[in-house]
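Omission of a single protein chain aside, the complex is shown with its protein chains in their original locations.
Chain naming follows the written order as A and B, and within any one chain the residues start at number 1.
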Amino acid sequence: MTDVSEEMYALVERMYPLCRSITGDGVRATLDIVGEYIPLQVHEVPTGTQVLDWTVPQEWNIRDAYIADPAGRRVVDFAASSLHVLGYSVPVSATMPLAELRGHLHTLPDHPSWVPYRTSYYKPDWGFCLAQETLDALPDGDYEVRVDSTLADGHLTYAEHVVPGQVADEVIVSCHVCHPSLANDNLAGIAVATFLARALARETPYYTYRFIYAPGTIGAITWLARNAERIERVRHGLVLACAGDPGHLTYKQSRRGDAEIDRVLRHVLTASERPHRVTEFTPYGYDERQYCSPGFNLGVGSLTRTPYAGYPEYHTSADNLDFVSPAAMADTLAVCREAFAVLDRNRRYLNLSPYGEPQLGRRGLYDALGGRSDTKQAQMAMLWVLNLSDGEHSLLDVAERSGLPFDTVAAAADALRGADLVKE
Amino acid sequence: MTDVSEEMYALVERMYPLCRSITGDGVRATLDIVGEYIPLQVHEVPTGTQVLDWTVPQEWNIRDAYIADPAGRRVVDFAASSLHVLGYSVPVSATMPLAELRGHLHTLPDHPSWVPYRTSYYKPDWGFCLAQETLDALPDGDYEVRVDSTLADGHLTYAEHVVPGQVADEVIVSCHVCHPSLANDNLAGIAVATFLARALARETPYYTYRFIYAPGTIGAITWLARNAERIERVRHGLVLACAGDPGHLTYKQSRRGDAEIDRVLRHVLTASERPHRVTEFTPYGYDERQYCSPGFNLGVGSLTRTPYAGYPEYHTSADNLDFVSPAAMADTLAVCREAFAVLDRNRRYLNLSPYGEPQLGRRGLYDALGGRSDTKQAQMAMLWVLNLSDGEHSLLDVAERSGLPFDTVAAAADALRGADLVKE
Partner (left out) sequence: MTDVSEEMYALVERMYPLCRSITGDGVRATLDIVGEYIPLQVHEVPTGTQVLDWTVPQEWNIRDAYIADPAGRRVVDFAASSLHVLGYSVPVSATMPLAELRGHLHTLPDHPSWVPYRTSYYKPDWGFCLAQETLDALPDGDYEVRVDSTLADGHLTYAEHVVPGQVADEVIVSCHVCHPSLANDNLAGIAVATFLARALARETPYYTYRFIYAPGTIGAITWLARNAERIERVRHGLVLACAGDPGHLTYKQSRRGDAEIDRVLRHVLTASERPHRVTEFTPYGYDERQYCSPGFNLGVGSLTRTPYAGYPEYHTSADNLDFVSPAAMADTLAVCREAFAVLDRNRRYLNLSPYGEPQLGRRGLYDALGGRSDTKQAQMAMLWVLNLSDGEHSLLDVAERSGLPFDTVAAAADALRGADLVKE
């Protein structure tokens, strides 16, 4: 267990109690915490702003919500968990018999002790989420229900963090910040993204890396709407979510399926010999839905451990601090770093001496003693880079075709460039 | 067993006794019967007409043919089965010893009780086909042989039936009408085609469907020669044969292999979970040979149950009314209807809101309650259609990539078109 893994877990713990939604102070508080780790540029977009086909909704804030039984006891209480209130509930203050109340209650009959996560962003409604066993224990009678919330013109909040690179071409890393007390979905994703940004900032990467912390769907759509000219510079991207559960890693490919990010993740996951899954793109899941809509069609994939809706704890109170672990987040972070290390160095070279092999020996790049059959990997990598550097093959192509590690191939390319035998 | 299946079988029974060949009154009588079910446009093409590389031959008609043994008994008799005479036999009236007669007799030693089907269209000849056991029982002696046939200038006869569609682009359905008393090859094909035409006529299909009833090879070549300008409008096609035997369905792909008709049949056969086979194109079999010759290279496949020459009864007297069944023909008809239902609705749409997802909720196309993991198939289909409607993907592409039923995908496209979110 490294320090970083514990730091990521501590960050998840801090963010966990907050009540996040697609707008409101819970998002702002979350970004304030992240901002203690990396500098954030926070954007506030007013209610009513047209963003692509959508409109930024009213801002929702909530102070308290509860159901009190006929004896006056709070049997469901927002103070105990942010999941208990239907997201975007309109204010209510009433007393009603249980039979009438039931129409506003959401439970999970198959998991009677878990509380579900439900929202009603675009249809005015109010409701409570509770355990089936809590509901079953409620006596008949009149119940006091109260949601002390506000729905009013305000703002949608999202943030960005940029790690400057050698070129203006960008890699985006996007994670959603709109889910309330759900640890894996997506506090673990936020934590991994944040420490990934910190790691990249210690290097001077080739690409410029942009981290986007935004509410799901409407937040990504808002970012896309406000960054029309930037999108042409987005070369690759990754949506990070469900980054801390005990399952194996899953890479969901971009809509293009053969985008460079797809090839890089497939390569790194396979080369690392981790158990993993690579799945086809589907227009459902997280914000890859927006980045990969046909008008944008960006090379953006999605990395999770167990994917969207793929575990019983998904969108329930069981997606809690016990469900995520420092080790799982560290593993997700490691794969992100390995993948970006490949992506960042993956370029096409041109062999400047393409007719026959150049004489590596006189340049000190080749063993003088001939006849042996155990030619070194570094020499093989140089021969492969020379042979495939025709302007069409990238170093990742060379690594995959030769079966040599990407690092060895990249080092060979460096040596050959140093000897003026290849150029970018 | 539906009424239609019994009606198809009854049609096969009526056509069975007739002596068909590539020309002559047997073809006309067959088309007269079909014409009682659907209106036919009958074409008569004179002997000597040049059709592509071929010439329409003389017309052959036959009234009687027999072999009488030394005792005067008819031991082989055309009146008992049209198979007994070699197709296109020239007239003969002679008496000859058995030894001399043998050179004109065709049998199947491996199936001693079956009568083979043989022809000699383009080399003047006469002959009889009989069971090996009949031949073995013949005593030596002089035999009277008589073929009362005519070979004379006349016509080649074929027919068309057109189901008008919304567009002039055509789908052709072609079946051969030149085989004598062979039930599966091709009376079952004729029957299925006829009831397919009746079913299509009750709708207003998108494509115009043209049914071609023509003698094999020379008939298809004649149709192609006389329809040079129409061929550009033929978008898809299907050759129907061997439609009633007990074997599984076999789809033989067009020469192109990836024509839309190929993809549709593969999809429908797979989706229907029928046991079936899909085979590569070969330049042999039925009239797909002509439609898929390299100069035309049409998207025309061939649907059979057991394919050409794939069953022992093929081209023998055992391909009789017992060999075909109402249920098998009904099954073939059902697959044709399913395939044409897909083909007819398979179009490319363009997403009119391709940047991010359009907000389906405010258009009443999406559930208001968020957070649940059991998103409905109809909503998934809309997301898929939106995501892939970039002008490159057809609805069949969407169905195959999403794994959703084609009907669900087509319904989603209809809903999105109704909301002005996609256009054709």
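FYI, a contact is a pair of C-beta atoms (placed from the backbone, for glycine too) under 8 Å apart; a residue touches a chain by one contact, two chains touch by 3 or more.
Keep in mind that this is a model prediction, so the values were computed, not measured.
Participant: Who touches the missing chain here, B:R20, B:R210 or B:R289?
Facilitator: B:R289
Participant: Which listed residue (B:L52, B:A271, B:A334 or B:A411) would be found touching the missing chain in the intact complex?
Facilitator: Residue touching the absent chain, from the options given: B:L52.
Participant: Contact with the hidden chain only, please: which chain A residues?
Facilitator: Residues 351, 353-359, 361-362, 368-373, 375, 380, 383-384, 386-390, 401-402 of chain A touch the chain that is not shown.
Participant: Could you please point out the chain B residues that touch the chain left off the display?
Facilitator: Counting only chain B, the missing chain is touched by 52-54, 87, 116-123, 125, 217, 220-221, 224-225, 255, 280, 282-284, 289-290, 292-297, 309, 314-315.
In this text, only the chains that are shown with their structure count from here on.
Participant: Counting only Cα atoms for the centres, state how far chain A is from chain B in Å.
Facilitator: Chain centres of chain A and chain B, defined by C-alpha means, are spaced 55 Å apart.
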